[in-house]
Structures are given as structure tokens and as C-alpha cells.
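Of the protein chains in this complex, one is absent; all others appear in place.
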Amino acid sequence: MPTKSKLYRKEMIYGYLFLAPPVIGMLLFTMYPMLYSIYGSFTDWDGLGQMNFIGLDNYKDLFTDELFHKAMFNTFFMMIGIPIGLVLALLLAMGLNRGIPGTTAFRVIYYVPVISSLAAISILWQWAYNGDYGLVNQFLDLFGIKGPNWLANKHTVKPAIMIMAIWKGLGYSMLLYLAALQSVSRSYYEAAELDGANGFQTFRAITWPMVKPVTFFIVVTSIIGGSQIFTEINIMTSTGGPEYSSASAVFYMWQKAFGNFQLGYSSAMAVLLALFIFIVTLVQFKFNEKSSGDLD
Amino acid sequence: MAKNKYLISILALIIVFAGVLAGCGSSSKEETKSDSADSGTNASTSSGETKNLTFMFRGGPDEQKAYTAVIKQFETDHPGVKVKIITTTADQYATKLKAAIAGHSVPDVFYYDPGDLRAYVNSGVLANITQYVENSSIDINNIWPYGVNFYRYDGSVTGQGDIYGLPKDVGPFALGYNKTMFEKEGIALPDKDKPYTWDEFIKVNQQLTKDTDGDGKVDQFGTGFNVNWMLQSFVWSNGADWLDSTKTKVTIDDPKFAEALQYFADMQNVYKITPSVQEAQTLDTYQRWMKGEMAFFPVGPWDMSTYESLPFEYDLIPMPAGSTGEPATWLGSLGIGVSADSKNQSEAAELVMYLTASKEGMEQLVSAKVQIPNLIDMAQTWAADTSTKPANKEEFLQVVNEYGRPIPGTQTYNAEWYNLFFTDIQPVLDGKVTAADYVKSEQPKMQKLLDKAIEQEQKSKK
Partner (left out) sequence: MVLSSKKWSTANIIIFILLCIGAVFMIAPLLWMVTTSFKTKMEVFALPPVWIPEEWLTAKYSEIWTAGPLLSGIKNSVIVAVSVTLIGTFTSSLAAFALAKLQVPHKNKIFLMLLSSIMIPYPAVMIPQFIMFSNIGWNDTLLPLIVPGLFGNVFMIFFLRQYLTSVPNAIIEAAKIDGSSYFGIYAKIVFPLIKPAVAAQLILWFMGVWNDYLAPTIYLTSEENYTLQLVIGNFNAMYAIQTDYPLIMAASVISLLPMLIVFLVFQKQIIESVAISAVKG
């Protein structure tokens, strides 16, 4: 018995040792800065030496700051792309799950944009969206459509960035779906077929429940990623687009903090962003508590 | 045994860890340390006679090339001083510099916008270089006073007091025209001494805007101005301004201001002498001017090197004059200052003076065609030489001496209020909102930001 408790002690020590790096990393690089952001958001911190407590002033200002409202709206607007990408990815995965020849080649092709760097892709699409000489309008021209100058028009700039994001992320979601579909036993489908279920019924009864956890995963990560969109904006519309119509929350935050010395004000935005993501994740977890029993 | 093995593994891990840290640390640090002084504490100063400076500036490829060459020359002339150059594009510069300042890694010598002078002095970023300038051989009276005064500050008012930098140059913004196009169309060349009135300007533009190859699309335009850089001229020459004389009140709701803005927007929407919104979006007006599709386009001294290879002849004229009958335009400037944290302030100040006030440095920069001479006597001989392009360089000097003004955004503690004006302006240019409505709705928003800037200035002074 004493040996056993000694063994436990040892196990405990090693366990903590193994856990130490991520815990220290989290405290040092996430928790401490986060608390500091919260503190900073109540000050007029300017990075030049001044940091006076000003209570809720930053938040009050945010409330009436039109550019901030625009940036928030833009950020949310661009998230419309998430469900669209999701549906496309699922359709693709179902198409690829039928044993059609060439599946491997398709998988590779659809996945290439995923592995490509976002900066290079943004540069490419910026040029592809050029009104006269860009690939997109040249393509539309084949159908007699005169495309707009996507990135210079406040109505098309957000959809343009959204389309690019869907294009870039499609392969990843598709692959996740495909894996989930492949893990579904064929016998389910065969049984459904025997029962005379039609395609839609099969989808509702078998496919959808099976891919639900993956959908959950993609939605959460996409919202978290989408609310932090920055690179595309910074490269494709370096000023935030016509009338600030493509500036995202992080873009505005970055401009305020590093271009205007308003670190405190930016911190208030940072806190709101963190709060938003926290709530979204929480809601998602609540919704999916049943289907993802994995989480203890 | 098992325990030993474990310990060894941990040890190995720590060594790898430390090795990588040290490795990356030194590999990246070495580069900066060996070239820069700002991050080095004692190491760099005690390492010998070599004094390291970092110089951060911005500019297009030609400017970068020209300045790099002058820095090389400076290093040859000042053995023992090494300069590390950090360059960025014009758009990125402000963010990069401000991030460096907030991150306490201010370059020893750097460009800064005159509008930031007060903020930087109040927060102890900029060094006072008065003594270095006064003890040097340079003649400050031979540098454009307009430029020098931007960088003097006595703690409450700019334009007097101590020197916190010297002007890199002064940047007069003049109007250029495509001489070849005028000759081809048989239209009398513009008078270099008598500005167009607004009506005349529209007329001549209408004559020049046409479809030259008969494909039904206009491919030769009168002009196509960028509102950010050209609206000032129209507003000022119409007797209006963004700010009142106390620089505390936004005055864009002046009817004369609205009139100028409307005129500006009408060039596209009513008179159709510019590329349409669509056309301007697909190919920048700058690029169209360079291709020879445009009759008038603004020219700054920094454009001269690029315009050397234009496929047509160009020259300078005054901006069109509004109701005041006088042309107006802005005269920009960028300062070169020294970091208050610099370990080698005297060398840094020396570099500033070399770049801004020395004959050797200035001659190189001027011959690279990236700026007008900073030295008044040199500028006069330079402008008198009409054999180099553009012939009427005198116009630049007239802007400097007579009618150039600073950009309103640089006259306040920060330019946010001013920038907002241009962020929201597109509907006016598209003809969807009238200028009168726009200035009315925008004034309070801008005033709010200006009030904030004023408040911030009070705070920073303490």
C-alpha cells in the first residue's frame, strides 16, 4: 500500500510536469494579457506613457463610434459565407463519397487552396477582382455579364471577400465531412434502401446525424476565425475599402492601436471581441451538449 | 534506472529548448544588434568605435534607391558610423513607426509627419536637436523657413522654439498637363502665369475628353483627381477651409466649402470630364495619366523620377483658381527627427543634417529627381534650368514661396477628424449626396473627433 501511494505521488508529479508548459504558456501569453486588456480598456492608455483610469469612457465612445459600428457590421456580414461554405462542402463530400472514379484527384484539387498562404491568395484575388482585367469579370463576360469592380464598390467588396474565403476554405470542410461520411457504415444505407427510403429521408435519418458533430466543429471554428478576419482586408483593401465598407473589427482595432496610439480604446474593442467569441462558443456548446458527449 | 532515463530526457529537452531559444534569439538579435544601436545597451557602444544608427523612412522604389545612396555616402564621409536602413511603403509607414514607438524600439533617425510633432515631443519621443544644429556649419536660413518652422515647438505653439527635426523637403503639389495632347488637339497651351478660372478649366477639359479611336468608349479624359489630394486646392481657392484660424472649429459647413466640393464632384457627374466611377476603378487615374490618356494631373516633386519616362511631354501650371481668383494648393513636408532614446544622438543629428541641409546630400537627392532642393540658393539655380523636365519647375518654387499651405490634418494634435471627411466622402463623388448635405451632416462628427484631439493634447501636456 505505501508503494502504491508513492506511485500515485510520482504519477501526480510527472502529470503536473507534463502539464506545466501549456498551463504556463496559457497563463503567460493568454490569461495575463487578457486581464491586462480588460484593465487597459478602462484607461486612456496611449503606449507613450499615459495610462489613466477613465472608467467606462472607452465603451461609451464605442457605442457612438460609427466606424466601429461599420467594422462590426462588416465582420458579421462576411460571416454569411460560413453556412454557404458549409452546404457546398457537404454536397461536395456527398458527391465524392459515391465511389466515383477520380475521387482522389478531386480531393487534391479542392484542397490546394487550403494549403495556399492567405497572403498570396489575397493578392491573387485582389487582382482577379480587377474590373477590366481580372479573371472574375472576364469569366462573367463569357455570359455577357458586365461585372463590377468588386473591391472598389462598397456593395460588392464584402461579398467578394466572402467568396474568396469560401473558395479558400471549401476543401478543408469538405475533407472533414468526407471523413465523417466514410465512417458511416454502409449497412445503414443498405438497410434504408431496403426500407424504401428516398434520398432525402436517408439524408435526414442517417447522413445528417452522422455529420452533425463535424458541422458543429466547423461552425464554431469558422465563427471564431471569421470574427478575427484581418489578412484579407489588410492586403486586398489596405484602407478598409470604400467608405470603410470592408474594414473588420480586428482591422479597426489594429489601426487604432498601432496607427493612432489608442491602446486603451483598442483594448475595449478587444474585450468586446473576446466576449462575443466566448458567448458564441458557449451557445454552441449548449446546443450540442447531447451530440458531443465527448467533453466529459 | 528509469528515473535517470527520465531525468536525462528532461535535461535533453531543456537543452534543446534553450538551444533553440538562444539560437533564434541570437540569429535574429545579431542582425539587429550588429546594425542597430537602439536595442543595444552597452554592447554596441563598448564594442569599438563603430556607432550604429537606424534610419527608418518611406518612399517609392526610386526614393528608396536615392536615399540609400546618400546614406552610403554619409557612411563614407563619417567613418565609424554605420547606418541600418528600414524602409516601408508610404501606406504602411505610419503604422510601422507608431508600433515601433509604442514598442519602445524607436529608430535613431526617422521620418515623421509634422502633425505628430506635438504628440512626440510631449511624450518624450523626439530629441531636441537645437544645439547640434546651432553648433554645426549648416545655415538654417538657407532652408525653406516654411519647412523648418514645422519642426519647431516651444511646448505650446509650433513654429517657434526648439528644433525637433529638419524638413526632409517641402513638397509642393502643382498641376501638370500633357503638352503632347494639347498640341495634338490644337488647343492653346495653358498659361503658366495665369491660372484657369473654374469655368475655363471645365471648358478646356470638355474639349479634350473624347473617344479617339471611334469604338464608342471615351479613351481620352480631361482629368481625374483624387479627392484626398486635390480637394484642398479647390476649397482654399474658393476662400473656404476645413478649420478656423484657432484650429479648434471645423468649418466645412461654410457654403463656399460646399460649392467647391460640389464643383469637384460635378467634374465627374455633370461635366463628365473624368473617367466614370467604373472606369476610374478599373484603371487608376494615375495609371491613365501615365499612359497619356489624361490631360491634367497633379505633380509632386517626388513624381519627377517616374515621370522622366512618360511617353509624352508634360509641364507644370498653377492650379485652377476659384472665387478668390488665386490658385491654392498644399505644400507638404516630412520631418526627419532623432529619437530621444538614441544612444548616439550627435551622430544621429549629424545624419539628419546631412540628409536635409548638406550640399553633398542634397545634390544627390535632387539629381535623382525625388524632391526639390531644400537649400534655397540651390533651388533657385535648379528651377532656372529649363532644359530638364518639367520645364516650369519655377511653379514648384512659387507654391513654396507664395501660395502653398499645410494640410489641415497636420495642424491639429491628430488627424482623425480630417481623415473621417475622406472616409465618408464617396457618395458625394458619386453624385448620390449633395455637397451641401454632406458638409452639414459631417461637420458635427468631425467636430467631435477634433474636440477629442484637443482634449488629448491637454492631457499629454499635463
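Should a chain be cited, it is by its letter among A and B, assigned in written order, with residues numbered from 1 in that chain.
Note that contacts are C-beta pairs under 8 Å (C-beta built on N, C-alpha and C of every residue); 3 or more make two chains touch, one makes a residue touch a chain.
Everything numeric here is computed off the predicted structure, so don't read it as measured data.
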For chain A, the residues touching the chain missing from this view: 7-8, 10-12, 14-16, 18-19, 21-26, 28-34, 36-37, 40, 47, 92, 95-96, 98-102, 106-120, 123-128, 132-133, 135, 138, 167, 170-172, 175-180, 182-183, 186, 190, 193, 213-214, 217, 224, 227-228, 230-231, 234-235, 238, 249-250, 253-254, 257-258, 263, 266-267, 270-271, 273-274, 277-278, 281, 294, 296
Positions on chain B where the hidden chain makes contact: 2-3, 5-6, 9-10, 13, 16-17, 20-21, 24-25, 27-29, 31-32, 39, 56, 60-61, 84, 86-89, 91-92, 96, 99-100, 102-105, 284, 286-287
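The rule is simple: only the chains that are shown with their structure count from here on.
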Chain A-chain B separation of Cα centroids, rounded to whole Å: 37
Chain A partner contacts - residues on chain B that touch it in the complex: 6, 10, 91, 94-95, 98-99, 101-102, 119, 123-125, 278, 281-283, 414, 416, 420, 423-424, 426-427, 445, 459-460
Touching residues (chain side chain A, partner chain B) in the complex: 14, 17, 44, 46-50, 52, 66-67, 130-133, 148-149, 152-154, 238-240, 242-244, 254-255, 257-261, 263
